[in-house]
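Of the protein chains in this complex, all but one are displayed in their positions.
We call the chains A and B, going by the order they appear; numbering starts again at 1 in every chain.
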Amino acid sequence: MKRFGMPTLIGISFLICIVPSWLGWFSNYIQFIIALIGINIILTVSLNLINGYMGEFSVGHAAFMGVGAYSSSLLTVYLLTDSSFFGKAILPEELAILIFPITLIIGGITAALFSLLIAIPSFKTRGDYLAIVTLAVNFIFKSAIENIDAIGGPRGFMGMGKVMKAMDNLVSFPWLIFWTFVVVVFSIYIIRNFVNSTMGKSIVAIRDDEIASELMTVNTRWLKIVAFMLSCGLAGMAGGLHAHTVTFINPSSYFILQSTYILVMVYLGGMGSLSGSVISAIVFTILLELLKPLDVFRWVVTPLLLIILMLFRPTGIMGNRELLDVFPTLKKYFSSLQERLSNAIIKS
Amino acid sequence: MTIDFFIQNFINAMQWGSFLALIAVGYTLVYGVLLLINFAHGDIFMVGAYTGYFIGTFLLNNFEIKLPFDLPGWVVIPLTIILTMIITALVGVAIERIAYRPLRNRGAHRLYLVITALMFGLLLEYGNLALLGASDRQFPTLFNKIIYNFGGITVTNIKIYVILLSFLIMGILWYIVQKTRWGMAMRAISYDRLAVPLMGISVDQIILITFVLGSSMAALAGIMYGTAFPILRFNMGMLVGWQAFIAAVVGGIGSIRGAMVGGYILGFTQIFVAAFLPSTYRDLIAFVVLLLILAIKPTGLFGVPRRTKV
Partner (left out) sequence: MPLLKVEKLTHFFGGLRSVDDFNLELSENELVGLIGPNGAGKSTVFNLVCGLYRPTQGSITFEGHDLIGRFPHQITSLGIGRTFQNIRLWNELSVIDNLRIAHFSQIDYKLLDSLFFTSRLVKDEQKVSQEAIDLLEKFNLIPYINELPRNLPYGIQRRVEICRALVMNPKIILLDEPAAGMNQGEIDELIKLVRWVKDEFKVTIWIIEHQMRVIMNICERIQVLDFGSTIAEGTPEEIRNNPQVIKAYLGEEVT
């Protein structure tokens, strides 16, 4: 039972985040921050798949977050609440506990489908085109939502607070943190499995030398699109969580500044480092909260931080190593399938 | 749908297209020599507009700090233009020196340059917001507006100035690029970066000139924009600059002719679409056009695909 590392880590995190919230030891504010950290972890880890492991440059992650945010919120508010947008609730609010995670999944799938529209033309050409297109996606999303008056347009959309309250009314439990926790664990789980498999590792080969990969039987077109959809789908789920955390959203919440935040976290943590992404998401979220008194200057600090990073330490906190490379003694608790396989085969 | 309607929109489109073309050329010039999309360029345009605002307001004696005398209009206008161009060019060059050049010399991955460019744009934008506040600024009236009426068509002298001046500037730029040694060097760098210094031309110097040219043109565009649409907003770099960027990409990034033509194509598309659809669709249309062109001809209308040796 050497590989008890992951379950232990999950258990400890559960104890730290959820139990104190449940017992009421953490104020609403602290719970809010914990949820935000979780959401940022999902966003960073998912964008790292594209910008880190695959070495592309997608600048539009916030737009897919927004797609998920709006999809999920529109569904929950429409189904479960009496709102000024949609009239009476369709379903009894007791079902919120069941409906909410389903809408998260739908939000993720919607975001993934939109990303497919973007990915197919973008990956046909090399070079800066993904950057340009994903930049454009930021604008298209904002502009599109602003033109749909039925869901609030530029004035925004709300009602998600009632959904969260409905869940709490049925069973008093820190539902938001719980679902965020679940999605965080899920995201890290599937991404880790993916990049440790031969199929997933091939995206690193694509980053290193795409033509050689293509000539070594790697279906680069398919792989890039699939990785992109996976990444944006997770961003969509993070968006759904985000919308229900802040309970009021508008198109500007998912625009270039938000995309920039996610970019900072990815490069701060280190391209292609899963543990780096987690660490930098935690650090950056807390940093941004601590800087709240700076008000608008916060928005100056973020790009400045990334510029300084690029000039002095572009590889980020972890470079492209994992925490396990820094503390090799922990490796025996966290080894990957392929490592175990090669060790086993060689021994025989 | 009368002839007047079309002529009116035609003139508006020419004006709007001129702004886009002037700014788009700046993107293309830098891409030509550095193979870098200078994402900060749109905000250089904003810097130009705001610098023009401050200098113009100061010279017209409408500022907190007053001059002991009043300057006549024919002094204020060229002075404003020249000073704004110089200061804006300095900002552009500063960014190149502080960030792009060290990264280039270090042989840093292109990705880091792109990120830095993007971040500088945001830095300028949010820096503006933080330092100058959220309220809009009124650009000083450097020219007295004269309105001409022909039948159902309204034309202001400003619109005419903008269009004529833009053509003049683009003509000068074309001359510089095609006929002068500097221009030849700029074109040479875009074909073969390594060979140029071997021919005795300093690449750094040419890059400097490129940034000066691009930033000055953005500054001019900023002043003209402020004169035509006097409300300045902190995010105008994003609003207008990004659309110019689209124009450059549509025309084929790296092709100066493409940037100019792309500016007018996009300008016409936006003005005529806005004539039929609500104006909130204007941005959406611009970006949809971008995606369509990229899907059909990824290198843009005049762009040349770069071949890499396998």
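As a working rule, a residue touches a chain if its C-beta (ideal position, glycine included) is under 8 Å from a C-beta of that chain, and two chains touch if they have at least 3 such contacts.
These figures come from a predicted structure and were not determined experimentally.
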| item | value |
| --- | --- |
| Touching the absent chain when the full complex is considered, from A:Met160, A:Val218, A:Ile279 or A:Met318 | A:Val218 |
| Residue among A:Ile109, A:Met199 or A:Leu304 that touches the chain left out of view | A:Met199 |
| Contacts of chain A with the absent chain, listed as residue ranges | 190, 193-194, 197-202, 204-205, 207-209, 211-221, 226, 230, 320, 337-338, 341-342, 345-346 |
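Definition applied: only the chains that are shown with their structure count from here on.
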| item | value |
| --- | --- |
| Inter-centroid spacing, chain B versus chain A (mean Cα positions, whole Å) | 35 |
| Contact footprint of chain A on chain B as seen in their complex | 37, 99, 102-103, 108-109, 111-112, 114-116, 118-120, 122-123, 126-127, 129-130, 238, 242, 246, 249, 278, 280-281, 283-284, 286-288, 290-291, 294-295, 298, 306, 310 |
| Complex contacts: residues of chain A adjacent to chain B | 55, 57, 59, 121, 124-125, 127-129, 131-133, 135-136, 139-140, 143-144, 146-147, 211, 256-257, 260, 263, 267, 295-297, 299-300, 302-304, 306-307, 310-311, 314 |
